[in-house]
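One structure is given below, represented as structure tokens, and several questions about it will come after.
Every protein chain except one is present and positioned as in the full complex.
Presenting subunit A:
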Amino acid sequence: MSIVELSTETLPGVAISGLTIAYRTDAGELAAVSDITLGLPAGTITGLVGESGSGKSTLALSLLGAVQKPGRVTAGSVVIDGIGDITKLDEHALQSVRGAQIGYVFQAAQNSLNPLKTVGKQLLDLGRSHRVKDLRGLLREAKVLLSRMGLAAERVLDSYQHELSGGMRQRVGIMFALVLNAHLLVLDEPTTALDMITQANILQIVRDVHAERGLTTLIVTHDVGVVAEVADRMAVMYGGRVVEHGQTMEILGAPRHPYTRGLISAIPRLTGPVDAAKPLPGTPPTLGTIPRTGCVFRQRCPLRMEICDTVAPAMIGGVACHAVNETEQL
């Protein structure tokens, strides 16, 4: 087991401020992420939840500086301690940072392995690309990580993608993200398409590895249950904006934003009548139908007011909602 010094200097925090990412489409430049300000405190696990198309993957990719064309960062910055503003780095600098300082486990990590190469071969490719001198040491580190996650390291390194199960591939993805000793870990939908037991396993691993290696972790998911399970802090996204963020336990215990409330009351319980779970009325906006002015959630909001049509609510005390602010100020 590699011993990672738990000094605060090595823990990178992330400060996202005023970040706007727009995609150029036939209908003009449309913002998938607008004016997001969010901090990932060093050493914490932050959960980012939202429906499909809410911009959470785009936001996560911006931590890598890997927003794909035709998308681009139009405003704001992503400052990572020890690296600087990632939106200002050139492609060459980004390549050396990716994998080495920022570990990223992609959505559908089950498909993140080259089908024609064994895992070990891909590991060596990674090492050579990052000019690792000690490739034996890299292999040793990979074996430690794989064994730590309950895999037979020798066999996994010798396997092709199709010889591994979904949960194993997910763990191999985490190994790739961490093997170069990254301290910022981003997991995009780490439990999607896995069975419940494997999901629980993966989350346990994420939690353990996070603690042992002293990471700053961001988990992107649409599953509030995942966040409740592992995250210290959470942020809720809707229509490209963060509508509420704060301590996970506080938000789940007493959600304030009407969207967060809707999300949580839509979760079916194990016991009791099935229709106790209330689905949110309406459908989430797509990139083209996100309202340009006013509150993005107003069309589905039970607390809609006049001001919501014209003025986008500011983030005050961890929640961006006119109605909530009004009642809380009283």
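Structural remarks
The rule we apply is simple: a residue touches a chain if its C-beta (ideal position, glycine included) is under 8 Å from a C-beta of that chain, and two chains touch if they have at least 3 such contacts; residues count from 1.
One rule holds for everything that comes next: contacts and distances are computed from a predicted model.
Comparing "RNA polymerase subunit sigma-24", "Ion-translocating oxidoreductase complex subunit G", "Peptide ABC transporter permease" or "Thiazole biosynthesis protein ThiH" against the UniProt entry of the hidden chain yields the protein name "Peptide ABC transporter permease". When the whole complex is considered, the residue among A:T74, A:N114 or A:T327 that touches the unshown chain is A:N114. Set against the missing chain, the residues A:F176, A:Y238 or A:Y259 yield one that touches it, A:F176. Within the whole complex, the absent chain has one touching residue among A:L126, A:L139 or A:A312, and that is A:L126. Within subunit A, the residues in touch with the undisplayed chain are 64, 66, 94-100, 104, 106-118, 121, 125-126, 129-130, 158, 160-162, 173, 176-177.
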